[in-house]
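All remarks here apply to the structure that follows.
Just one protein chain is left out here, and the rest sit where they should.
What follows is chain A.
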């Protein structure tokens, strides 16, 4: 390569007035407009924005990988001072993987399932450098230990499916680092992972820039992750960068109304559903061919001024005294943020009522029959998978109980037992005064079914694409016997659409004509069709963009207040849980490890697992200091759980053999706050809060 190689000391990457378009049957669709970025050696820049804002397109343009219908239509991308469009295909091939490496969201999709990891890793240096197998092998082993994979020799010899998702992503990062690239592009590298695993990967990414002097472009929708990994950040909206600056400038003194709006949507530690509710951004992201004139954020902005904001050629302006901080807004200097208090969508006070749902020592075991010859000889043909182990808690009317845990903790099984798709192995589930633990859904009355309904996770999957929204709602109304007469059913459908604040003519639409947030609203309407007393919400907003998340969460709380509904909120997002839950149940491997009111669970004393979870959650607030607790090891298999305390294999506070042999007793610092752990009272009392506002010194908990 003739661009000076590693001696070059200018910026590694420069994008100048970059414009990227896709060409479809409908004509040219501009995906990214006037994108500028300068990235120096060892620096990391974040690209943050909601889905469809063009952040991945930028990464693809840097890789010169836009596909057959995409093209750079203006501006240029300079890699170490040389325009990438002047590279020949052979030069580009040398560049990719060698000088510029990329890490994608789904690790399993980036690894070839039919090759050992060692083979795949060795391919990189073998392809790009003239070295022999032995050297390639040694390099691969070294890089695996650099990304902190235990036992690299073993990892070299296995296939991708034999290691966990977090380990796979570490291998992908190792592969990207193998040729010591100057530039690393990370496209949502932790989105598919659990929070505690994510924390480990984020820590690793944070170290990379320092250790390998690699420049990074980090793409994410999560502002908290950007804070933890990046030096500077570009906030993108509908194909344009609306604000750019150092992380501190943008996070502490954001200037653009969209950035401000985005921060108002995320449940930071200060947010509170009664006093400081979230403020959703009204309206929705414009489609590329429906972008308004002038400022694309105009129609959703509270500071929109006709004649100013709808003029063309909106350029970035630099904030005085902050040379690196630019903002694409004509009115930012006129906005008085101190006197701007938009109304949030919160719940107001909600008084919890009588107990509606009482779960007592509920167990759910699955039987697995092993048909192997070894099992037949040893006689151990039937094994039990303990998906839920003695679940006990109550939920009251109008109360939100959050069930928190990572994948594989038994949340979904718990929901299935509640809904009657599975029956409990043991214990009681008393709902409205009746034990339903042994009643399958076919045995329940329509009224019973209607009074406990569910909201699902995936907005693209929750509605049947073949039927109209109205007919799907009407079916539920008929099924639960709320109304039977055709006109009354129709009227009730309209009522439900009003309830979730959707226009009535949506009844005639099909799901594909709705956005993700709108579909999720229909999902909520469906759950409330039978006037339920309890609604189980399984990650109802985790697949939505943050601005939509805030609106849907607000809607859910509003409806809950109106109908005094009990909400069982299953989630892995602790920030959101702190924001809207009244009580929290923390699950690990089918066991409840801690439960109590939200304040109790989120302040010390903690269960060591809760402590680690809290520490793992990325928080987009520069004034927050967190204890760093990174969990070692992998989640044990549910088929073969550890004896004693289920958390003992990963627990950073493990005290000894007792953890491995004896099931931990329940420690109750305050009545109702239960922690299943062997730690002594002194240990618990010595615990410090995990999340501390920087200006408040950490004080020891109870003296």
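We take it that a residue touches a chain if its C-beta (ideal position, glycine included) is under 8 Å from a C-beta of that chain, and two chains touch if they have at least 3 such contacts; residues count from 1.
As a convention for this text, contacts and distances are computed from a predicted model.
Matching "Cupredoxin-like domain-containing protein", "ABC transporter permease", "Sulfide dehydrogenase (Flavoprotein) subunit SudB" or "NADPH-dependent 2,4-dienoyl-CoA reductase, sulfur reductase" against the UniProt entry of the left-out chain gives the name "ABC transporter permease".
The chain not shown here is touched by just one of A:314, A:463 or A:638, and that residue is A:463. Of the options A:62, A:502 or A:659, the residue whose C-beta touches the omitted chain is A:502.
The residue touching the chain not shown here, chosen from A:480, A:588, A:647 or A:667, is A:480. Of the residues in chain A, those that touch the hidden partner chain are 25, 419-421, 441-442, 444, 446, 449-450, 453-454, 456-458, 461-467, 476, 479-480, 490, 494, 498, 501-505, 507-508, 526, 530.
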